[in-house]
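Worksheet for the structure shown next.
A single protein chain has been omitted; all remaining protein chains appear in their positions.
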Amino acid sequence: MRYLLRRLGHAIFLLIGVSILAFLFTTLAPGNYFDEMRLNPRIAPETVAALRAQYQLDRPLPLRYASWVNSVLHGEMGFSFAYNSPVAPLLLSRARNTLLLTVTATLLAWGIALPLGVWSADRLGRLPDAILSWGTAVLLVIPDLALALGLLVLAVRTGWFPTGGMTSVDFETLSPVNKFRDLALHMTLPVAALVLSALPLLIRHVRAAVADVLDAPFLLAAQGHGIPKHRLLYRYALPAAANPLISLFGFSIGALLSGSLLIEVVMSWPGIGPLLLEAILARDFYVVIGGVVFSTLFLVSGNFLADKLLYWTDPLIRTESSGG
Amino acid sequence: MQPLLRTENLVKRYARKKLAGQREELLALDGVSFSICRGTTLAVVGESGSGKSTLAFCLACLERPTSGSIWLEDKDIVKLAEKQLRLVRPKIQLIFQDPANSLNPRWSVLEILSEPMILQNRANQNEIRQRTHTLLEKVGLSSEMGEKSPGELSGGQRQRLAIARALALEPELLILDEALSALDCSVQAQIANLLMELQSSLGMAYVFITHDLAMAAHLADEIAVMNHGRIVEQGPVERVLRQPQHETTLQLLAATPRLPRTTLPALEQ
Partner (left out) sequence: MNRRSSLAKWLVVLGVLHGVVACAGFFAPYDPTAQDRKSPYLPPMRVHLVDTQGHFHMRPFVYSPRLREGTFDQYEDDSMEPHPVTFFPSGASYRLLGFLPCRRHFFGADNARIYLLGTDAYGRDQFSRFLLGGQVSLLAGLLGAGLTLLIGLGIGAAAGYYGGWRDSLLMRLAELFLALPWLYLLFALRAFLPLAVSPLQAFFLVIAVIGIVGWARPARLVRGVVLSAKERDYVRAARGFGASPGYLLRHHILPETYSVLLTQAAILIPQYVLAEMTLSFLGLGVPEPVPTWGNLLASLQHYSVLVSYWWMYLPALLMVPFFLGYLGLASSLQAREEAYKIEGWSPGSLT
């Protein structure tokens, strides 16, 4: 338990640190965006004055950061100049969509990588393993951008999948079953792009980790006891490889989040990605910081989840922490 | 006669931070005092963890003691700044236990031997070359091995090379930190004899650190027994071994298989 509390504290430290880092980056911005904002005809002068008072926009960095933290605690996370609204509601709706994409892709990618990796490790060096290695090499070698665009081209040529957006125009009029179908169809391309980009790496590492474990004497002994192959692989070998695999899991979340940023933009999926890009081009700083912190939140949560899994599966860590 | 080196109440504390945030202190040396005269050998014996290596590093100025003094002739070298210490360093040299670790595997024999002279700006290229040949001869290595790397040498040859390197700056005190422990038995005897020859021809003093009481008995004039960072018994070799006073000495003697002087000639090949 103390171990988990420590990891939680660590996660909070990371979030705070990243937000400070992001704020530090804003000092790079040339000129005063506050001036830019004043020149913007869409924003009324009263709004400008109110913002100035609330967010200390023309004060030094520490004060600005403090007022931002204050607004986070009030559930606002700063103010978007482009959308003329607090940042939090903007981000939350987008975050939900990003999560939908990323979680689905993670589950699917691991759902494929684990069995394939284990299967491959079992037949190490033989033909099926070699074929899989070549297959993953091919996927590894295609840049993510090219992969996403390639899928789009395919979708357009075949017309099987919608090429953008999250839902069709008439989504609201559909029955629940059709709504689900519509969503699933729209999700197929982005999820496929994410999964295909993450899959080769995952398969390779699962294969390596399991292959390492398969060398261990205790498995040979278990095999000698006549335990069937399937049980051997999944009830004995896989748990022993849990430690590096769970670290890999935490790592894969970061990779998939980065991937989803690009894929959301390319495939017009309404997640944090397109919002972030827009905000950068419009110099909407609080949205940028909010998006960055949110993505870190996901990554850190994912890693914390991985830590929790590790705690449950690895008895060494449990005894270490209970002993102090 | 004034001793070459005298230590006074050496204390060395290590602070270690545990994962949970507590501070743990390790007392490696707890008030060590002794002296050593020119041309003599002091053996420091004790079990692992008694502080022997810490003592070796402090004497060789590779660690600074937490408190205490080390008098080299008239100067307290503990108090010296690095710049002045640099001038003193040639006088005290250290031979490490494992020559595989103490010689850079990527360097050639020549480069390894030249290093101390280059660092101390002793001589130019030619003189350095000459000197390396002389050094190789002194320790019984052929000057043709100049281009070889340590990986191509045997354990005994490597330790000879380490000794040659330590001799490059003409030290007055040589600290041997378990210098024979990593070698095969027969090789141990050869190197031990080499060390004795060098001592008589060059007049160096030795601090011979070991857990092997028999070797200490063979090579040393004086012996100091260490336990938990303290010297618990000290004196001429004969007396300490024939009339041990302290419990630790007794334990060490009990654990040593061949001690009686009558069997020692077997060591002399």
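By letter and in written order, the chains are A and B; residue numbering begins at 1 in each of them.
The criterion applied here is as follows: contacts are C-beta pairs under 8 Å (C-beta built on N, C-alpha and C of every residue); 3 or more make two chains touch, one makes a residue touch a chain.
Remember, predicted model here, so these are calculated numbers, not experimental data.
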Task: Listed residues B:Asn9, B:Asn101 or B:Ser154, member touching the removed chain - done: B:Asn101
TODO: Tell me which residue among B:Pro116, B:Gly156, B:Gly229 or B:Pro244 touches the hidden chain in the full complex.
DONE: B:Pro116
Open item on the list: Using the touch definition from the top, which of A:Ile227, A:Val265 or A:Leu305 touches the missing chain?
Closed with: A:Val265
- [ ] Would you mind spotting which of A:Leu21, A:Leu107, A:Ile131 or A:Ala221 touches the chain that isn't drawn?
- [x] A:Leu21
TODO: For chain A, enumerate the residues touching the unshown chain of the complex.
DONE: 14-15, 17-18, 21-22, 25-30, 137, 140-147, 149-150, 152-153, 156-157, 163-164, 197-198, 200-201, 205, 208, 244, 247-248, 251, 254-255, 257-259, 261-262, 265-266, 276-277, 279-281, 283, 285, 288-289, 291-292, 295-296, 299-300
Open item on the list: Under the stated touch rule, tell me which residues of chain B contact the chain that is not displayed.
Closed with: 57, 60-62, 85-86, 89-90, 92-94, 96-98, 101-104, 106, 115-116, 119-120, 162, 165, 169
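In this text, only the chains that are shown with their structure count from here on.
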Open item on the list: Between chain A and chain B, what distance separates the C-alpha centroids? Give it in angstrom.
Closed with: 57
